[in-house]
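Here the structure is laid out as structure tokens; the discussion comes afterwards.
With one protein chain held back, the other chains of the complex are shown just where they sit.
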Amino acid sequence: MTSQQPPLWRRALAELIGTCLLVAVVVGSGIAAQQLSPNDVGLQLLENSTATVLGLTVLILVFGPVSGGHFNPVVSAADWFLGRRHGTGLNLTELGTYAVAQVAGAIGGSVLANVMFDLGTSISTKDRTTPGHLVAEAVATAGLVLLIFSLARTNRGLLAAPAVGAYIGAAYWFTSSTSFANPAVTIGRIFTDTFAGIAPVSVPGFILAQIAGAALGLGLLLALFPAAGSAADDVVVPHRAKETA
Amino acid sequence: MTSQQPPLWRRALAELIGTCLLVAVVVGSGIAAQQLSPNDVGLQLLENSTATVLGLTVLILVFGPVSGGHFNPVVSAADWFLGRRHGTGLNLTELGTYAVAQVAGAIGGSVLANVMFDLGTSISTKDRTTPGHLVAEAVATAGLVLLIFSLARTNRGLLAAPAVGAYIGAAYWFTSSTSFANPAVTIGRIFTDTFAGIAPVSVPGFILAQIAGAALGLGLLLALFPAAGSAADDVVVPHRAKETA
Amino acid sequence: MTSQQPPLWRRALAELIGTCLLVAVVVGSGIAAQQLSPNDVGLQLLENSTATVLGLTVLILVFGPVSGGHFNPVVSAADWFLGRRHGTGLNLTELGTYAVAQVAGAIGGSVLANVMFDLGTSISTKDRTTPGHLVAEAVATAGLVLLIFSLARTNRGLLAAPAVGAYIGAAYWFTSSTSFANPAVTIGRIFTDTFAGIAPVSVPGFILAQIAGAALGLGLLLALFPAAGSAADDVVVPHRAKETA
Partner (left out) sequence: MTSQQPPLWRRALAELIGTCLLVAVVVGSGIAAQQLSPNDVGLQLLENSTATVLGLTVLILVFGPVSGGHFNPVVSAADWFLGRRHGTGLNLTELGTYAVAQVAGAIGGSVLANVMFDLGTSISTKDRTTPGHLVAEAVATAGLVLLIFSLARTNRGLLAAPAVGAYIGAAYWFTSSTSFANPAVTIGRIFTDTFAGIAPVSVPGFILAQIAGAALGLGLLLALFPAAGSAADDVVVPHRAKETA
């Protein structure tokens, strides 16, 4: 990042509000789906995932120019890890600030969704832990990390907003866990006892699986895009596309 | 805006027809959904929101080059407010003209939808006022204003059509009110006693909440994009993307 | 058009195959929807319209560079009409050839869909004529013509594929007729007695309404984009966007 980037407090504000709205989208659309389509859980998930695809895309568009639009501690951590090797990315102070803002925003998002639907805030009782779900969280997070940083390393970062939205939309369905893939969002979703909630007892396993998945994603990234690792300017797609695609 | 912009009457015509078609999309698809999927309100809303995402995107593409494609008095008012500070945007005469055209178009859109479905026009009896709905309208409108003007201030206005469409599609679901977020459309939706209608008694609260939300959105905009406020040419995303993304 | 355009027989082949596949998408997905979701007509239409949005977008991408990807006699006729005034567009021989290819392709598309679903080809018995449906066809066709030529006249023709797909997807829902908006497709859909079929008795009214709608769309186009009419190079959106958006 260059000296022209916004001050840290502003970037943290963007991460906080963006993550808040992301969780409000996930939790709020889950509440609406559960209330309006009570007889088909699949239809509820389709409504929930469709809203998330659209909302997440828009949030990255809005907040990306300020903070990068991470909304996710493992993405911020991967940014620090990769940048440490190449002299770019977040430093540890920034990483810590981002993570705090993300978690605080995520909790606020659950509360906001509950308020909009005239519901009180309470702790979720939805236990989600199965072996398959933990595998699913690792796969989902690996894919997310691979996606974000492969786009960045091939200079197609401008595609990140719709691509990340689309990826999460697919991952709602192809993973058994509906793809949390985000420790901050996982913690935020504790605070709503509705469709998108997660019981505290399931959270540590989910977060560990997400961290393992992020590591796997970084490994795949370095195997598939090694040259891009040492030279962010490397051309993988035609040169003009690097700037505008 | 420059001297090359179309004359006001033509821009007003674009706002009138565009808002008319927007409400025709919202109301018409609501009628179709209610008639064709009578047993699941969530499915009705999914059909209604999907049609709106697609239709709103197209309408901004078509009418944007003529009038800006606001279709919404709070967007026009925010344009005036921001422009007043920096020597751009609508003036008060234009703002008033836009708002009249938008409201007239919105009413016409309800009537058109009713005619297409062989229904008479009558006043909606659907009371939508709850505390949560008013919070939801404020949140939805704040997000809309933040989206539109953050794109404009980062020179990504060409993304507004799909981004606003996507945003409204998400907001149908994550807000309890299904996100009217538009005083003209709110008034227009009085004139149909169908799925997308709103009883007159609910309208003042909705509009007040929308105005409050627009103010909140402007506050967030100025907090997150302060430099862009004084220099619309500021580079937040790579320079080439400013022109073509 | 320039001397570099493909010979007429190749363009006619593109219109024939493209329209064939378009009707195969509309009819085939309608058959699948009717068979797989027998209990909710709205869900059938959602499946049908979703497939059409995606398929139509792709077909315009593929065949557009060869023939323009009209697949629709009123679009070809509007191209001739507008071009007659400004020295561009189809001539009458080309228009006739396009229309014949489109109608033949459309009929073939119904037959192909019937074959893929192991159904015989028979004449539809689905009477669709109501006053509201005829208004709907006029509105749908006016919007389609306005969309296509407003994009062309603002040098954003490269957006036509996703924009036309999105428009038709919205029009399936906001018009009571599900938006045929195309005389060739209307004729083609006679030849399948399934979800997307139309009885011959309803066809003349639909086609007349479509022609009236095309005229209305041209009128709106000329009212909103008059300068673009005499100078296709006019800048309405920023100059770079004219070429790449």
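Just so it is clear, A, B and C label the chains in written order, and each chain counts residues from 1 on its own.
Just so we're on the same page, a residue touches a chain if its C-beta (ideal position, glycine included) is under 8 Å from a C-beta of that chain, and two chains touch if they have at least 3 such contacts.
Predicted model only: the values in this text are computed from it and were never measured.
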Self-check item: Omitted chain - touching chains that are shown
Solution: A, C
Quiz item: Which subunit C residues touch the hidden chain?
Solution: 4, 10, 13-14, 17, 21, 24-29, 31-33, 35-37, 39-40, 43-44, 46-48, 50-52, 54-55, 57-58, 61-63, 65-66, 112-113, 115-118, 158, 243-244
Quiz item: At which residues does subunit A meet the chain that is not included here?
Solution: 40-43, 45-46, 49-50, 53, 130-133, 135-136, 139, 143, 146-147, 150-151, 154, 156, 159, 163, 166-167, 169-177, 220, 223-225, 235-238, 240-241, 244-245
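By our rule, only the chains that are shown with their structure count from here on.
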Quiz item: Touch graph of the chains shown: is it line, ring, star, complete or other?
Solution: line
Quiz item: Fitting the CA atoms of subunit B to subunit C, what rotation angle results, rounded to the nearest 5 degrees?
Solution: 90
Quiz item: When the C-alpha atoms of subunit A and subunit C are each averaged to a single point, how far apart are the two points in Å?
Solution: 39
Practice problem: Could you give the separation in Å between the centres of subunit A and subunit B, each centre being the mean of its C-alpha atoms? | Solution: 28
Quiz item: What parts of subunit C, by residue number, touch at least two of the other chains?
Solution: 244
